[in-house]
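After this line comes chain A, so read on.
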Amino acid sequence: MSVEQQDLKLKASENRGKSQLEAGFDLLGWDEVTQGSVLPSFDGDASNVAHQKAEEREYSDYNSYTATVASWRVQKPVFNIDVCIDCQNCWVWCPDSSILSRDKQMLGIDYDHCKGCEVCVEVCPTNPKSLLMFNEYTDLGDALASWPEKKKKEKK
Partner candidate 1 sequence: MTEIRWHSRAGQGAVSGAKGLGDVVATTGKEVQAFALYGSAKRGAALRAYNRIDDEQIFDHAKFMNPDYVLVIDPALAMTDDITMNDKETTKYIITTHLSKEELIEAIPALHDKKDRVYVVDCVQISLDTIKRSMPNSPMLGAFCKVSDMFELDYFLENMKRVLAKFPQKIIDANMEAISRAYNEVN
Partner candidate 2 sequence: MAVEFEVNEREVWDGNYAASQALRQADVDVVVAYPITPSTPIVENYGSYVGNGYIDGEFIMVESEHAAMSGCIGASAAGGRVSTATSSQGFALMVEVLYQASGMRLPIVLNVVNRALAAPLNVRGDHADMYLGRDSGWLQASAFNAQEAYDLALCAFRIAENHSVRLPMMVHQDGFITSHTAQNVYPLSNEAAKKFVGVIDPVDDMLDFSRPVTYGAQTEEDWHFEHKAKQHKAIMDSVGVIEDVFAEFKELTGREYKRIETYDMEDADVCVIGLGSTVESARVAAKEMRKEGVKAGVVAIRVFRPFPYEEVREALKGCKSIAVTDRSSPGGAMGAFYNEVAAAMMTSKSRPLVTNYIYGLGGRDLSIENIKTIFKEQQANADAGYITTDIQQFTNLRGPKLGFFKTERN
């Protein structure tokens, strides 16, 4: 699969990670903050939200979905769709729900919320691994091009 094809599948909804959590210039004054620091998760009627996919939901500005919290990540996991067997191990283990999967098909990483903890790489059972850590600035194409070969079993 080409780099472009894999990248296309990783496209997020429009409002995911749109704001920086650390941004200080547009914080609200005491007269504008919510009463009791109670924060609504969605804009508008959310009665049907359980039946919607994440990218279809109208997450509010108060929801962490709309903020990116990954600016301090040093290393990122890169996902290789050609090796993955869709076992969902990484999806189960990811502590930040940053593995994007749909209908038990691995789609990629939510880089707005992934902290780069490497748990997904650790639990990936394939050979070679379908998730590997790269420097944050590594280009996806370069990362996939440098993917290791299948490791042969050593003879005892």
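Per the selection procedure, all candidates are chains of the complex that A comes from, given by their letters.
Everything that follows uses one rule, which is that a contact is a pair of C-beta atoms (placed from the backbone, for glycine too) under 8 Å apart; a residue touches a chain by one contact, two chains touch by 3 or more; residues count from 1.
Note that the structure is a prediction, hence the values are computed from the model and not measured.
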Candidate from this complex that touches chain A, chosen among 1 or 2: 2
Residue numbers on chain A that touch candidate 2, as the complex places them: 24, 27-31, 33, 35-42, 45-47, 49, 62
